[in-house]
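Missing here: one protein chain of the complex. Every other protein chain is in place.
Going in written order, the chains are labelled A and B, and every chain counts its residues from 1.
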Amino acid sequence: MAKVPVQFTLNGSEKAEFVESGATLLDVLRDKIGDTSPKAGCRQGTCGSCSVIVDGELRLSCLTLAETCEGASIVTTAGLAEGGVLHPLQRAFMDAFATQCGFCTPGMIMAAKALLDRNPDPSRDEVVEAIAGNICRCTGYEPIIEAVLSAARSNSISAA
Amino acid sequence: MALTVRTFPDTGAAAAALAAAGSRYLGGGTLVVRQANEGDLSFSTFVRSTDPALKAIAVEDGRVRLGAGVTMAAIAAHPALAFLAPAAKAVGGPAIRNMATVGGNLFAPSPYGDLATALLALDATVTVGGAAVPIDLFLAGRERHAAEIVEAVAFAVPAAGAFRFRKASRVKPKGAAVVTVAALVATEGGTVTAARIALGAMADRPVRAEAAEAALIGRPLTAEGIAEALAAAGDGLDPPTDAIASGWYRRAVLPVHLGRLLAG
C-alpha cells in the first residue's frame, strides 16, 4: 500500500505522519493520531459528526483526503479546552443540556465555533444556518441553538 | 486495489493522468470521496490539480468566469455575484459549501445540482477538455465529460432582477431538492421577450422547461400571463422518485414553485 508523508498542525501541535494514499482526514485523525473527537456518522457528508476546522474553515473530515491537508492548521473539539479550562461553547453545551448521546456534539461544537469565530454576535437564524449541516437525533436542536447563543453572550461579556 | 491520489500542479498534466482506467477527478471531494467511502469500486485513483487558476473568480466586461475549483462559499461571499448567492447557498450546509466546487456541481446526481440548475438558466459555457461547450450540451453528455477536466464556466452577468432562483426542500435551511427552479427572464414594457427556465430534481440532471419558456414570450409576469407556462412546465418530464419525494409529487408541485418564482 502506497504511503505518503503529510504534515500539519493539529490543535497547535505539529504532526507528521505517513498515511495511506487516499485515506480520509477523519481516519488519519482517529486511527493514526488518536484524536477520536471527530466521529464517523455517515461518511457521506450528510451528518456533520466529523466536522473539523481546517485553516479557519469548517470542513467535513470524512470527505477530505488527508494528503490535501499538507501544511494546514486543523482544529478539533479535543483541542478546545485550554489548560483544563473549557471553551465557552463547551460550558454552554453542558449548561443548556445541548448534549444527550454526545455523538453529534464534537461536530456541532466545531460548526458553532466556525460561526462565532467570524460572527461573535449571531442572530438565532444565523445559528440555525451555521449548524444546518449537523444532524442531532436526540435534542430536537433547541437546546443546541440556545447553547450557541448563550456562549456568544458569555463571550461578549468576557470581552467587555 | 487500494486508493491512491495523484496530484499535479497543472491541469493539463492532470487531464493526461485522468485518461488512465480507474481514475476519477477529485475536486472538493463531496461527491467522489463519498462514492469511495460508500464502496464504489469502479475507480481506485483520485487525480487532482492544484493549479490556482481553478480557484479564480473573474467578473469583467459583463462576463463572469468561475474556475471549476471555486467553492459555493466563495461564490456566496463574492460581492459581484450576489445574484448567484441564493443558488450557492442552497447547496448543503456550511461545511459542504466550503468544499463543494462549481465543477463538481455540474456532475451532481439528482436531487443535487442546484448551482448547475442556476448555470443552465444563465446559459453558461463550460470549458472542458480545452473546448467551450454550451451547458445544455455539456449536461446532456456529462458522462462522457467525466473523463475530462472542467476548467471553468462563464456566463453573462444578468440584467438586474432578470435572474431568479428558488429551491423547495423538506428540511430547512438545509435539505436536498424536491424541486429547484431557476429562470433568466428578459422583459420589455411589461411583457417577456426572452426566457430560459431550468429545473433541478425533475430528471436525473438539470433540464430546460422549453415549452414553458415558449409560453412566456409576449406575456406579462402575472398570474394569468404565466398560467400557460405553468401548465406546460412538466411537459415531457418523468421526474425521479427518491427518498425526498415521489415523481408524482414533484410533477404536482412544480407549477406551484415555478409560479412563485415567476410571479411571486
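Assume a contact is a pair of C-beta atoms (placed from the backbone, for glycine too) under 8 Å apart; a residue touches a chain by one contact, two chains touch by 3 or more.
The definition used in the following text is that contacts and distances are computed from a predicted model.
Peer 1: With one chain of the assembly withheld, which option in "NAD(P)H-dependent oxidoreductase subunit E", "CO/xanthine dehydrogenase Mo-binding subunit", "Acyl carrier protein" or "TRAP transporter large permease protein" matches that chain's UniProt protein name?
Peer 2: "CO/xanthine dehydrogenase Mo-binding subunit"
Peer 1: Give me the chain A residues in contact with the hidden chain, please.
Peer 2: 1, 30-31, 35-44, 46-47, 49, 76-78, 80-81, 86, 89-91, 93-95, 97, 99-106, 109, 135-138
Peer 1: Provide the residue numbers of chain B that touch the chain removed from this figure.
Peer 2: 1-3, 38-39, 41
In this section, only the chains that are shown with their structure count from here on.
Peer 1: Which whole number of Å gives the spacing of the CA centres of chain A and chain B?
Peer 2: The mean C-alpha positions of chain A and chain B differ by 29 Å.
Peer 1: Quick check: in the complex, which residue numbers of chain A touch chain B?
Peer 2: Residue positions touching the partner: 1-2, 4, 20-24, 43-45, 48, 51, 57-60, 62-65, 67-68, 111, 114-115, 128-134.
Peer 1: Please give the residue numbers of chain B that touch chain A in the complex, ascending.
Peer 2: Listed in rising order, the residues of chain B that touch chain A are 2-5, 7, 26, 28-30, 33-34, 36-38, 46, 48, 73, 92-96, 98-99, 173-174.
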